[in-house]
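All protein chains but one are shown in place.
Moving on, here comes chain A:
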Amino acid sequence: MKLSSAKVSKESKGASPSHGGHHKNSLHLKHRSHHSILPLPPVDALEQWSSVTVDMYNSNNNNHNQQQQPQTSHTSTSRSSDYSAGGDGEPSGTGNKWASRLLKECARAISDKDSSKIHHLLWMLNELASPYGDCDQKLASYFLQALFCKATESGQRCFKTLTSVAEKSHSFDSARKLILKFQEVSPWTTFGHVAANGAILEALDGEPKLHIIDISNTLCTQWPTLLEALATRNDDTPHLKLTVVVTANIVRSVMKEISQRMEKFARLMGVPFEFNVISGLNHIGELTKEALGVLEDEAVAVNCIGALRRVDVGERAALIQMFRSLGPKVVTVVEEEADFSSTRHDFVKCFEECLRFYTLYFEMLDECFTATSNEKLMLERECSRSIVRVLACDNDQDKEGECERRERGSQWSERLKEVFSPVRFSDDVADDVKALLKRYKAGWALAQAHQNETGLYLTWKEEAVVWVSAWKP
């Protein structure tokens, strides 16, 4: 039944908040009678609008010949020109981002509590989305999932189910393969590693006893190069104690294997090495100075990769204070450039920021991996869990699992400045990073922070995506 031929229902005109009892804001996942399964009568304005969107969707997939802008080549770095992505092999123009438009409209409708509009948009998204299609289809699919969870108030349950399934199907092999493959095709993670290692090595230079506290879920992929650097220094090789704090269950189960490998590698490198794992915490916020076992004569470095965002917003200041109390020589922080924190009480703003960030990320994945890559799929699914967490789970209510309230570099800097002073990355480190980026496809660049900001940014197609910074007391 065509949209245009459906009748318009009087009650659903406009965004009037007065609804009949039929539509509720929080609809539970219960069965609706078969008799009501019919094409939804569209709202006047919606009808025209949604057929425009459908046209956009169709022409998006069809317009090889009609694109105004040239096809992207490897040398193009700006996102404002075309990129060619697409699971079904057809180019899509950046002008026609149907998924983004539909999703934003839907988020606004949810915020406005416009039931019939919500239903109409969810319907469209449901029909057009696919997690196995092109970027738009994927974004539509994963954000639809989050919106559906929100509308049915099942966000918490969904997140738990998604996470436990992912944990069950992960193994050391699969996790390792995933991380290594990602690092091979994209500098998203290696950027932070190289810069942080550079800062750490410089700060700990000359110290005989090192204690690096690694709060991350990187499966220690950061450390082999550091160990190598320590081993090949002219002076005496220092003793390295590495304490890894993990919270993700997926990572916990594989730490045993990892510790064996790290110890073996250190032996190979001839670096005196001690490896500890702290895995009993539910939240990083629970971490205490005592648990870390820092000794008087140790030169301490604290390394946080994507860690601060997992701390409850209210506990972030306290954690940073705790770091200070360890008397570290350097604190390195790597985070992704997105703000889900200051927007957390405004659903639409948070949604839009979430969409912006994940669109970037998905587009990046699409370009770096092949169309049929299982690793890419795993990473996308990881995102889908985060998206559900951020959008469909109530703030601060859930004490299980970690929150994922990202903040931008400038926001983290504000926090860290209370207690630490920024350390500038040396030219050597900047050179190392640039050399790293050269190893990857075009599109990546290093950007220095602006006037009042600190740290380095990894940019992809001129958008800042990852931020790294170094701090000292």
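Simple rule for what comes next: a contact is a pair of C-beta atoms (placed from the backbone, for glycine too) under 8 Å apart; a residue touches a chain by one contact, two chains touch by 3 or more; residues count from 1.
In the analysis below, contacts and distances are computed from a predicted model.
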> According to its UniProt record, what is the protein name of the omitted chain, chosen from "Protein SCARECROW", "Multifunctional methyltransferase subunit TRM112-like protein", "Myotubularin" or "Vacuolar protein sorting-associated protein 33A"?
Replying inline: "Protein SCARECROW"
> If the hidden chain were put back, which of A:377, A:419 or A:442 would touch it?
Replying inline: A:377
>> Out of A:126, A:232 or A:288, which residue would touch the omitted chain in the full complex?
In response: A:126
>> Which candidate, A:161, A:282 or A:325, sits in contact with the chain we can't see?
In response: A:161
>> Tell me which stretches of chain A touch the chain missing from the display.
In response: 1, 3, 27, 29-32, 34, 36-40, 54, 57-58, 61-62, 87-90, 119-120, 122-124, 126-128, 130-133, 144, 148, 152, 154, 157-158, 161-162, 165-166, 169, 370-374, 377, 381
